[in-house]
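All remarks here apply to the structure that follows.
Here the complex is missing a single protein chain, while all its other protein chains stay put.
A and B label the chains in the order they appear, each numbered from 1.
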Amino acid sequence: MKSKTEYLFFETPERRALVNITGRLEKLVAGSQVQEGLCLVSAMHITAGIWVNDEEEGLKQDVMDWLERLAPVADYRHHRTGEDNGDAHLKRTLMHHQALLPVTKGKLDLGPWEQVFYAEFDGRRRKRVVVKIIGE
Amino acid sequence: MKSKTEYLFFETPERRALVNITGRLEKLVAGSQVQEGLCLVSAMHITAGIWVNDEEEGLKQDVMDWLERLAPVADYRHHRTGEDNGDAHLKRTLMHHQALLPVTKGKLDLGPWEQVFYAEFDGRRRKRVVVKIIGE
Partner (left out) sequence: MKSKTEYLFFETPERRALVNITGRLEKLVAGSQVQEGLCLVSAMHITAGIWVNDEEEGLKQDVMDWLERLAPVADYRHHRTGEDNGDAHLKRTLMHHQALLPVTKGKLDLGPWEQVFYAEFDGRRRKRVVVKIIGE
């Protein structure tokens, strides 16, 4: 069994952002020399997630607006600690914080429109994503 | 390490459907000869998901009604591209697009009521799910 672990770092200038990381993941998979296996992509900070969906500008705005409706900026109990990012914890929960990508014949085995996004909900600081590839 | 990759195809006559695929997955696991490992089930089209829950007709209607409340058919920015399925992208996000099933002693290691569903939100066309089993 082969394994490779890498960390991607992000520091988005905006508080909220969707960053397409598909190309970076493809390179990591190629470098791992895994032909058949699994690639875990998981946001290590609890106000960010991973989203697998379409690279389409309108939809990306739609999903951000929708998250704001379901998990709005508001006065959360969490803010008694001095934080102001309660909504970001809930948005991460809705989007889910990780995805597991199949690796087949040495490549990410994604559908024709599947793109992988780092979903930032409390940016403007350095944050990390773990990528772990295992297989043969 | 053994690995096996299969693709399931769906073309539901309805726009929205929950298709129980547990039996098909059990057969794929048996055919893989993996005794201990993991079975990834992931919808490759971005308007479908995978749901692990109860095979109970009332609940299946409840979850579809609930998804419509939280991610309704509406006029999304995404529709400027000519698409009309913005809600389906959001419903996939809520349901999540994949599940990872443990394989123990050569079988899916599911709880007593856990059933695996392909969740279609924009059907009437041919769509695909990847099943990747790895282990020993």
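Throughout what follows, contacts are C-beta pairs under 8 Å (C-beta built on N, C-alpha and C of every residue); 3 or more make two chains touch, one makes a residue touch a chain.
Predicted model only: the values in this text are computed from it and were never measured.
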| item | value |
| --- | --- |
| Sole contact to the chain not displayed, among B:10, B:51 or B:76 | B:51 |
| Of B:8, B:99 or B:131, the one touching the omitted chain in the full complex | B:99 |
| Positions on chain B contacted by the hidden chain, ascending | 1, 36-38, 51-54, 56-59, 61-63, 66, 70, 94-96, 99-100, 102, 104, 109-114, 134-136 |
| Sites on chain A contacted by the missing partner chain, in the whole complex | 1, 3, 5, 38, 40, 42-46, 70-71, 76-81, 86, 89-90, 92-94, 96-98, 100, 128, 130, 132, 134 |
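Here is the rule we use: only the chains that are shown with their structure count from here on.
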| item | value |
| --- | --- |
| Length of the line joining the C-alpha centres of chain A and chain B, rounded to whole Å | 20 |
